[in-house]
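Shown below is the structure under consideration.
Shown here: the complex without one of its protein chains, the others still in place.
In order of appearance the chains are A, B and C, and numbering begins at 1 in each one.
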Amino acid sequence: MPTATDYIRILPEIVLSVWGMAIMFVESLLPEDRSRKDLGIFAAFGAVAAIAATVYQAQPQFAGFGFNHVLRVDHFSIFFHLVVLLVTLATILMSLDYLPLQKIDFGEYYALVILGAVGMCLMSSAVELVLIFIALEISSIASYILSGFRRSAAVSTESALKYFLLGSFATGFFLYGIALLYGATGSTNIFDIALILGKANHVEALAYLAVALIFTGLAFKVACAPFQIWTPDVYEGAPSPVVALMSTAPKAATFAVLIRIVFEAASPNLFWVIWVAAALSMSVGNVGALLQSNVKRMLAYSSIAHAGYLMVAFASASNRDLAISSAMFYSAAYAAMNLGAFAVVTQMAGSGEGYLQMDDYSGLGKRSPVLAAVFTFFLLSLIGIPITGGFFAKFYIFSTALRTRLIWLTLIGLVNSGVGSYYYLRLIVRMYMYEPRAEIPVPPVRLGMGLAIAISLIATLWLGVLPNAVLHYTQGMPSAIAVR
Amino acid sequence: MHIFLFLLFGLLCAGGAINLLIQRKPINSALSLIVVMGSLALIYLLLGAEFVAVVQVIIYAGAIMVLFIFVIMLLNAGEEEHTKGSKVAKIIGIPGLITGFIIGVSVLLQHGPQEKRIHIGELYGSASDVGMMLFTKYLLAFELTSVLVLIAIMGAVVLARRSHSS
Amino acid sequence: MKLFFWQPWLIPLLPLVGALINGLFGKRFSKSVVASIALFFTGASLLFASVHAYTLLHSGADALETSYGTWIRAGSFAADFGIYLDHLSLVMMLVVTGVGFVIHVYSVAYMEHEGGYYRFFSFLNFFMFFMLTLVLANNYLLLFVGWEGVGLASYLLIGFFFQKDSAANAGKKAFITNRIGDFGFLIALFLLIQHFGTLRFATVFNIASSLPAETTAGLLTAIGLLMLVGACGKSAQIPLYVWLPDAMEGPTPVSALIHAATMVTAGVYMVCRSNAIFSRAPLALLAVAIIGALTSFFAASIGIVQTDIKRVLAYSTVSQLGYMFMAAGVAAYSASIFHLMTHAFFKALLFLGAGSVIHGIGGEQDMRSMGGLRKYMPWTFWTMLIATLAISGIPPFAGFFSKDEILWQAFSSPHGSKIFWAIGIITAFMTSFYMFRLIFLTFTGEYRGAQQDAHSAHADHGHVPHESPWLVLAPLVLLAVLSIIGGWVGGNRFEHFLAPVIQKVQTESPRLQVAESAAIPTSEHGEKTGESKALETSLMSISVLVAFSGLGLAWFFYVKRPELPGKIAAASGGLYKLVLNKYWIDEVYSAVIIGPLVALSRAFLWQIVDQKVVDGSINETATAVRGVSHVVRQQQSGLIRSYAGWIAAGAAVIVAYMVWMGTR
Partner (left out) sequence: MTIPISWYLLLSAFLFACGVMGFLIKRNIITIFMSIELMLNGVNLSFIAFATRFGTLDGHIFVFFVMVVAAAEAAVGLAIIISVYRTRETLNVDRVNLLKL
């Protein structure tokens, strides 16, 4: 029987589920012509409540396995819970005025965001492949639906279709991998698998095949080459706040799963696969972004590149503690800055998402100095300029890589971040050095959007200027995760 | 007897899968998929998986495929159009698939478990056994599926329903 | 216990406050308020810097290090927010705040008619903040923050005239070239973390001092070379100098402050700051010297044929930076910093003077359209003349002392060589030549500008060249004074002053010991023995001679026979025409000596090496990357089945590899 402590170990998920159901319930009671903004505010409180639950859960006495060893609360899970929940909160806040603008009057939107977060949270704490699979599907299916939320726009439904078909396709590979791993070890628990594979004096080829397929599935979800191909299309078509969400939170959660699998369970060595994937992602992402004129599409390529930088940390797996810590730090920094960038894109997109071209950003520095400055800050962070979170995250990852003697990967990464600076800069140049071509209206920043931007701004700045607290947290974890 | 049954349903299954690929009308493909699923259910029985075999028929063949056929009818999906489409799928995808398949099969044959042999009638995955496990070891996962199903229902409603304002 | 506020952290932070106030609220302020805010915070920073300099000098300590808490602690590695004040950072700090303040004053009047006044000052203060962070940091990571920050500010300021496409492109070019250099620097930092476990200057240098000098390429050499890559980017050395001439698109005060006096010297500062590493890596040091020597020669020869007044100065800056690198490369760090300081004075003055000229004739930058401006703007003329005398190395102006020190060290240092000295002398000759060419073309003869062209002239500029207002001239005069007296402290005393910073190498490599014994003996405190003094005097007279001959040649060509250069250029192939000409003796002489030099500079160094090879290779790379980008894009066909094909193929490759691993 589950104990009370067991329930506390899934407290944030419980809070989110209850909140999601409450939103559905209220939605059905609301009169049809009434604005759903209040519902969004209610949802935002749900995210805050879940954050509070996570903080409560972070007390040391609740750390450990729960529900028959299917999940585990530790520094690691708490960290990713907070990342996911903050992203969720910011996404809800930036959607408050976005939805009415796009004439989307479904309160279910908020319920989907909140319930999707249940899956993402559980992904970071689950240690049982069954649970990981279901959690992954929850977050994926919620994303599929959300990306098709502008139902009248052909691009949005197309984006949903592409994401859905290819996502399910990749899920098939992931699942087959799990089946084969189960066949090779007889278990679906990550720690049991690690134990069995660790004891075996000869790991059979079946396990290698299994890990290859699992990697395929997860690499698809984090948009890592050679499985990045869906990203630009899907990000371009999906509603902007949804892209802000799905380019950060599910990605961070999937990276959490990948960390658990690569660092805990996978005794088959993925080193060269990850090496190539990292190099390829960085190059494809950065090079592909160079010629883009659509800002969302450009940021999609940039997110591929960032997945590549993150994979560099995985390639440093032999330097375990540093690798995990730098991967975690990068996930957080990336989530913060990318969220901020997409928040600005959301603000700029306008009704019907008509203003997404780089040209539309011409002279933004004059039209809306604060918005332009904030956007510049996020872009600089994505480039990796000091005093932003992006700089230190990159610095940490590459210094880890060089300590692991991954000289070539470090070089490729640094060259890529140089190439990368070019297209971010193009946007900055647009904003500050071009005359506004057409007077495109910049709608005033409302409270919700302001809060969302503030959250990402503060997080990005904080991770850059005073990264110590987060660093300590990420570093306290590697020893904790290994304890059985 | 066992081998005969396996071959019968196995071939039926493979034939259904191939037929799904060959047929140009979605409705025919759907029907061959039902054949695949039905014969799979029987193969599950051969493997002794009682509960799963039953559920296979109820959920897959019963619920999911009905949904498919319903949508095919709703959208009036006729014969497949022949578009030129994708070179990449032909040039890279299919050879990739074939190599992957050959490699996979070779692994399964060489390193796959061969020692265990299955005897007919050894039913062990009964509903009560599976149920017990579902409500003990996998309790959380089971509870979580409710969230999943909730999302799915909501998604289907949102995507298919008409807008309030229009 | 001193007051918390009475500590050096205020020096960099004061300009930041100014930048924030102007950046956030400047739009609502009047121009005078904006200017006063900017001036107040820069001035306060200068005041503070002077006070702390005074305190340090009178405390008798070699260095003061203050830490304001840990910034980053990752495992065993930690970096602080800390300030490191020693004689080196003191010099840099005073140069930055001093010249910076003067240029702020200049900008008040100079930028008055440009839009975005508050933005300009905000950026300028922002730059000061990062530059001071750079020079005052107590560890490499914080230095790197300043390093990137000045690049960013520079980029913002280059692109300040954003109506111009070329300005935007120049800004981008500067930023990206610097990024290339930064890779090298970053990798050097990673190596330091990996092997030394820290980035704090004091610790790094302590560890480095305990290591023996490397006779072959080793860790320190690698670190040194990587740092050199970074320094090349920031200080515009071959092959990463390309951005600096383009950076002249920025407003002139920016060129003076960032692209002449302060930011571009960051690379020199970094090399000198890391002297403990470089001194133990002779190969890296040699690379510094070679790059410096090549750059100084190369840029000077390109400077000869430029016609845009600011581009002449830009190439001259590149060339002078090469000088500083050469000095650092022969382990004459103090000479390098000495020249850095004097150069800051006279080069800032030259740029500000050029700005005054450009302003005075309504925005024209082509020297061929100037001339005779001496009578219209005497103050500008005289101050610029002083700067030119200084940069040409004519005594007793500041540049003479520092340049002479560099040439002497290049000749006599254990790391030096006569080749470096020879290159230095040739460069000095060319420098003197093109600088006086600039002066003569601009200020003597008749005005060649379009002063009759009434309809193109603006009302506020008038069509007659005019002298700039006193607020512009005052900084010129101040800098002129500094350009005269700035070098009087003398190379030896300056070296003595910086001695605590420069860590002597205890163990020399065998090769170097031989070199040292062969070199001219010098006593402990830099007082030369009689024999070497005689040699030094003769070397000094050579360099003075060379400077004067450059002057004379320029005078001959641009004052006495102003029609000659054009003819030489036009007739560089046809000797026949030359003979027909009545000045045939002059012309044959020119054709034999000057003609080839000019032709070489123009046809080979500038048009081929600079424009085609260096610029071209960068453009080619860009085109190639673009092509790859196009290919990558092509894969995004939008077809779901193609995407699935990629995924299936990718999975097959990974499966094949992993199974191969598993069955091996």
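FYI, a contact is a pair of C-beta atoms (placed from the backbone, for glycine too) under 8 Å apart; a residue touches a chain by one contact, two chains touch by 3 or more.
For clarity, every value in this text was computed on a predicted model and none was experimentally measured.
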Checklist entry - Which displayed chains does the hidden chain touch? => result A, B, C
Checklist outcome for this item: By the document's definition of touch, the residue of A:Y182, A:F271 or A:W462 touching the omitted chain is A:Y182
Checklist entry - Tell me, which residues in subunit C touch the chain that this view leaves out? => result 633-634, 636-641, 644-645, 648
Next on the checklist: Give me the subunit B residues in contact with the hidden chain, please.
Outcome noted: 1-3, 6, 10, 13-14, 17-18, 20-21, 26, 29-30, 33, 36-37, 40, 43-44, 47-49, 51-52, 55-56, 59-60, 63-64, 67-68, 71-72, 74-75, 77, 80-86, 89-90, 93-94, 97, 100-101, 104-105, 108-109, 112-114, 116-120, 124-125, 129-130, 133-134, 137-138, 141, 145, 148-149, 151-153, 155-156, 158-160
Item to check | Interface with the unshown chain - residue positions in subunit A | outcome: 130, 133-134, 137, 141, 144-145, 148, 151-155, 157-162, 164-165, 168-169, 172, 175-176, 178-180, 182-183, 186-188, 232-234, 236-237
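As a working rule, only the chains that are shown with their structure count from here on.
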Checklist outcome for this item: Larger contact count among A-B and A-C belongs to A-C
Checklist entry - Quick one: subunit A and subunit C, Cα centre-to-centre, how many Å? => result 43
Item to check | Set of subunit A residues in contact with two or more other chains | outcome: 204-206, 209
Checklist outcome for this item: Note: subunit B residues in touch with at least two other chains are 103-104, 107, 110-111
Checklist entry - Hey, which residues of subunit B end up touching subunit C in the complex? => result 85-97, 99-100, 103-104, 106-107, 110-111
Next on the checklist: Touching residues of subunit C toward subunit B in the complex: what are they?
Outcome noted: 635, 637, 639, 641-642, 644-646, 648-653, 655-656, 659, 662-663
Next on the checklist: So in the complex, the part of subunit B that touches subunit A is made up of which residues?
Outcome noted: 103-104, 107-108, 110-113, 136-141, 144-145, 147-148, 150-152, 154-155, 157-159, 163-165
